[in-house]
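The block underneath contains the structure these notes are about, expressed in structure tokens.
What you see is the complex with one protein chain gone and the rest in place.
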Amino acid sequence: MRPATLLIILPLVVTIILVQSLFWIPTQENQDRATPERLTRYIDGSTGDARVLNPILSSDVASGNIIDLVFDGLLEYDENLELRGVLAKDWELSEFASIAVLPDAFFPDGRAVDAKGIEDRVIASLERLPATSDLVRSVHIEPARVEVREIDLPQEEATATLTIRHPARVVFHLTRIDPDFFDRIEGVLGPGYARPPASGSDDPSSTFDEFIDVEPAHLRRQALASENAPAAEEFEILRHQPIIDFELRRGVRFHDGHEFDAGDVIFTFDAIVDSKNISPRASDFEPVESIERTGSHALRVIYKGLFSPAVSAWTIGILPEHILGRRSFVFGDSNADEPEEGGGERGRDDPMAGSERMPSEQDREGMRESPFNRSPIGTGAFRFVHWESDEEIHLVRNDDYHDGPAGFAHYHMRIIPDPLIQDMEFRTGALDTYSPQPHQVDRFLQDPAWQNFSYLGNVYVYIGWNMNKEIFQDPRVRRALGMAINIPEIIEHLIYGQGERTTGPYSKNTPWYDPDVPALPYDPDAAIALLQEVGYSKGEDGWLEKNGERLEFNLITNNGNEQRKALLSIAQNAWAKIGVKSNSQIIEWAVFLKDFINPRDFDAVILGWSTGIDYDLHQVWHSSQTEDGKLNFVGYKNLEVDAIIEDLRKTYDRQEQVRLAHALHRKVADDQPYTFLYASRSNIVLDRNIVMTENGETTGLRTTSMGRPFYYFNRWHKNGVNPELTP
Amino acid sequence: MIRRILYLFWQRIALLFVISLIGHAVIHLAPGEPSEVDPFNPMMKAADIEKIRGAFHLDEPLWKQYILWMRDLSRGDLRSFKDGQPVLSKIWQRFLNSLPLFIVSTLLVWTISFPIGIHAALSRGSPVDRISNLIAWALISIPGFVLAYLLILGIVENIGVPVIGMRTFGNDGAPWWFSIIDLMWHITPISLMMAVLGIATLSRYTRSQMLDVIEADYIRTARAKGLDESTVIYRHALRNALLPFITMFGLMVPGLVGGSVIIESIFAWPGLGRLAYEAILSRDYPIILTVNLLGAVLTLIGISISDILYAVADPRIRHRSS
Partner (left out) sequence: MRNDRTVGDDLPYTLNREAGNASKSLTEESASPGNDILSSIRRNPLALGGLIVLVMLVLIAVIGQIATTWMPALDPATVRLVDTLRPPLHVVSDLVAAEDRPLFGHYLLGSDHLGRCILARMLQGTPIALLIGFVAVGIAIGIGVLIGGAAGYFGDRRIGPITLDTLLMRFTDIMLCFPTFFLILTVIALVSPSIWNIMIVIGLTSWMGTARLVRGELLTLRERDFVTAAHALGIGKWRILIVHCLPNTLGPVLVTATIAISGAILTESALSFLGFGVQPPFATWGSILADSKNYIFDAPWLFFIPGLAIFAVVLAFNLVGEGLHDAFNPHASGPRGKIK
């Protein structure tokens, strides 16, 4: 061959060989060109890697997604946000309502109080009342007893001896939780009975003073404050102790084949409350007084007092005791499967044997360092296979899943930090889902190649007013400043319509949100009028002032969020128009928390809350949470709101909960401690070929009442693939 | 001859030593420390910072840190700050990922630029020559990452096949030939981007070499002998014009490390360049230092290869050195 020809042909050949490979590569429309197996995989994208795949330790979104697939809770929220059983076949709420028998107290008719007398009189009184005849299931009497407890006080380098005189109690086992029980029977003991004679001071420990003696006496305060001291609730005269009886599903197996039973639940609970594990979920389980197994697949949880949010805490994933339990800590090999080891089993049945053993590494370090967190085993619909850091997490279907196997055989979560790359990978078929950013939504919605879902997230953005500052103490000022901001315009232009007005502290798609609460109108003139009503008037320089003092404040937000940064300048501009001077500052997150939010050293702040779907707002709105470092950093104190929050926690009736939540929403909206701006929408685009099977029929994807498609994920599969036949 | 090679070898080892010394000093004397990986990261506890300081002997004097680095490196004990993996195996794995890219882009550069350069030289002054000259300058002038994004934009918008990463995700279980073709496709756009600059410069260089040779006396002689034109050009001229390119071959080797930081990051290719970039972002000193050293080693290897090739190819050099 002549060199000239060779010189022309060689580059052509190289180029052609390279470029022709293009024709073999599957595009989004024909993903299965290379292998039909591609259609059995669901590939998700995440901007961040998971941190820890352990339900009791994780608090980030990426880990949460995986954990939801790998682990099951006892309960879960169904499509209407009501609880339904998963690992629990059934559950029943009941209550121990108990009355302490005070030795020197008298019935209203003058007879001395005794246990038998209380029981008879209460039963008799209930039978006279309507609709309470079947309220009491059984009655038993706890005799009085005296307990001596030694408490080490390392800080004092001393040991205190407590002599605890538990009073006798008459315990009524009620068939349901009845917060009004003691009101119903008030006539039996008289209104004065519940207050112990000695209580008078504010010190909470004094309520049970008379039941406890401490030796030496000067260490009394320290001893009672110790975590080994008996809880104050134990000495309440009239005591509610809600009970949840779980009946667990039988035949459920962990991914390694070991059967799930009540011991796993108890183990999970112990791990959560173990202070070594520093579980972010610990506060949910703090109100639990005891948990005991009442059968191989049954258990009873007894609470310290009325606390209705406690039930939903059992949505937490259940850990396998046979792997993480103290005997078989040396994890990672297969000894968990070997029956002759059987450490978990014995340790559970024979607690003494467990405690006599040498403390294992786990006992010292807690679960945070366990390799389990990178290769979890649960009972969920998907089994963990592989985790390549910063690359992907791979799960495969659990064919043995108690609720029927999922439609997809594989689940991949790819970690792609760059949204642009996620976009490209989605459009070329290497991801099956993508969450477009607000400015991209139009492009994706118009494209018939995808199916898209849009739903309101549980996040809202607000401007918080620091009510420790004098200028914001008047609600009219807060209202006026809110009315000066054109929120509909922000929603339309800043987030391209991907959000909705919100008026209160609840997530808009929960029943707790009251849609009838009116939104703050955009009305700068009315805002000025309102401020004039408060006493502000235009000064010589054009800014509003009162008594010669200008209405001026600092608005801050954290760095790294473009939306908030934009809101900062929009709000500043809007206020300038009505003559209110504000300055702005953007601060790094850690500094923001440490130097501004936690010490309450700010005037106004733009932030967002991710609210969840719970009705309990204690952490954010209760006046007890205004201390430094707690979450009510705007210093909102309203006794009526406090009362509603507390009532909500004691109410187990859903109708009543909705009513209270609406009242709470309205109260907060009236006070405007925040100017509620908007709740963002979440947008999801999906491969159009993803369909779901329902009752044996293949249909398009359905969403829950909240508009979310992922609730039915286990029934999804790709069109053309029969989920039953795939490997 | 052997004495000279040995001498060159020792000289280069000494050079390498000095390079590692300077690299170490530059990175350590620059303000900022690994303990400041992310001072605003609340997850970074004081204890972690201490752990890192201890692991990297940051409290030791500079010379001792250098010795410890070298000791750990030679024993293979050196570990990344970020995930505690051994540095050498990490680099080796990424090196293997970068290698096919390097090979293909080199192949593209060398096969495409010669015909263009020769053709331009033979039609000197013609519109073709002028246009190819302008295009070459244009390709040199366009920022590589802009071009890369344009390519990505074009492929994704118009063809709709995956271009990111080393493979099309989700095709495990496909036949073996698919994996090869898939890899080939994913190499194509990125190696093309890496080759663009090389094609532009090398074709210009080829052109000027050819022009020099064509004007030389022995070519005139060959023509005068009545040899036909293609024999003159491809037998006599090209052979002589190609001689200097032998040296360039070796000099391309260090491109394996430095040449690919941005392009590999854009295409999310898990190669050496991206490893280096990620290490810089997370202040992963052991990796930064070692990659830097690797870059120097590759440069020296490249120079040695080109020296040896040149000596083999050009009898004049061989003569002089002995």
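For clarity, chains are labelled A and B in written order, and residue numbers in each chain start from 1.
Just so we're on the same page, a contact is a pair of C-beta atoms (placed from the backbone, for glycine too) under 8 Å apart; a residue touches a chain by one contact, two chains touch by 3 or more.
If you're wondering where the values come from, they're calculated on a predicted model, not measured in any experiment.
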Residue, one of B:S98, B:T111, B:T188 or B:N292, that touches the chain absent here: B:N292
Per the touch definition above, residue among B:Q93, B:S179 or B:T201 touching the missing chain: B:T201
Residue touching the undisplayed chain, where the options are B:E60, B:D77 or B:D212: B:D212
Absent chain, residues of chain B that touch it: 15, 18-19, 22-23, 26-27, 30-32, 121, 124-125, 129-130, 133-134, 137-138, 140-146, 149, 153, 156-157, 197-198, 201-202, 204-205, 207-209, 211-212, 214-215, 243-244, 247-248, 251-252, 254, 257-259, 261-262, 265, 276-277, 280-281, 283, 288, 291-292, 295-296, 299-300, 303, 306-307
Touch list for chain A against the chain that is not drawn: 419-420, 423, 437, 439-440, 443, 489-490, 493-494, 562, 566, 569-570, 573
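Definition applied: only the chains that are shown with their structure count from here on.
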Distance from the mean Cα position of chain B to that of chain A, given in whole angstrom: 51
Touching residues (chain side chain B, partner chain A) in the complex: 40-42, 83, 104, 107-108, 111-112, 114-115, 118, 152, 156, 159-164, 168-175, 178, 181-182, 184-185, 187-188, 191-192, 230, 233-235, 238, 268
Chain A residues within the chain B interface of the complex: 2-4, 7-8, 10-11, 14-15, 17-19, 21-22, 24-29, 31, 34-35, 37-38, 41, 43, 389, 412, 414, 416, 418, 421, 424-425, 427-431, 588-591, 593
